[in-house]
Structure formats: C-alpha cells, structure tokens
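Every protein chain of the complex appears in place save one, which is left out.
And then chain A:
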Amino acid sequence: MFGKGLFQGLGITFKRMVGPNITEFYPEQKPVLPSRVRSSMGLQREKCICCNMCAMACPNGVIKLTGEKDEESKKRVLKSYHMDLGRCLFCGLCTEACPTKALTVTQEYENAVFEADDMKWDMIARAERKGKEG
C-alpha cells in the first residue's frame, strides 16, 4: 500500500518522542570525560628533566622549553615552558614521548579564548595557578 512507509516512519518518531531523553544539558550539567581524553595539557614542573623529547615529538613545533643546571643537586631544572595552542593538533604525541610523565593530557575542554595571544600558554604559570594537576 502506498504511504505505508510514511506511517511506519511516523510510528518510530512517536515512539522515540515518549522515550527517554538522550541529549545532554551541557552548560548546566558538565559531562565527565574519560581519563584519556586529550582536550588540554598539564605540566608537573618537578617531574620535568628538560630532555626536550616533547618538543622533538611535536609535529608543529608547539612546545618551546628552556632549562638550567641547578648548582646544588647538579640536575637540570625547568626554567620556562611555553605552548602555542593555536598550532596544536591535540595528537598527544608529546605526552607519549615524555619519559617521566611530567606532561600529561587533561580533560579541561573549555579552552575558548577571545584573543590570539591567549592561546600561547605559559605552562609553569598555569601549573602554579591550578595546583598540582597543572
């Protein structure tokens, strides 16, 4: 019968209309993301050994870091760590390359900014501001 398919489709629509809601009410209810989600980066300064592996793993040259030798412990310590998020692919190759897991992915996804310069992150300042998690 011509038109049967139309009514069948309407039936499905009505069934779903009374069914459970599947949408998320985003700004009010924030989703909990799995721990592997690469939506942001975090640095734990004391773990970093300034080996430059993250900067070398990056396809786009996002990471620039400098270190200096600590006279007391004779170890290299981090002096500055900058990331230009505007060029970041969020591929996670830097965190995979990090031998001490000083640089890790984090699940903050609200990274929108108004100015292009705000995408240049000073990771040490961020880590100090946000506490241990970075």
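Methods note: contacts are C-beta pairs under 8 Å (C-beta built on N, C-alpha and C of every residue); 3 or more make two chains touch, one makes a residue touch a chain; residues count from 1.
Note that in this section contacts and distances are computed from a predicted model.
Enquirer: Can you pick, from "NADH-quinone oxidoreductase subunit D", "Sugar ABC transporter permease", "Protein-methionine-sulfoxide reductase catalytic subunit MsrP" or "ATP synthase subunit a", the UniProt name of the chain not shown?
Expert: Its record in UniProt gives the absent chain the protein name "NADH-quinone oxidoreductase subunit D".
Enquirer: Touching the absent chain: which residues on chain A qualify?
Expert: 2-6, 8-9, 11-13, 16, 22, 33-34, 36-38, 57-59, 89-93, 96, 105
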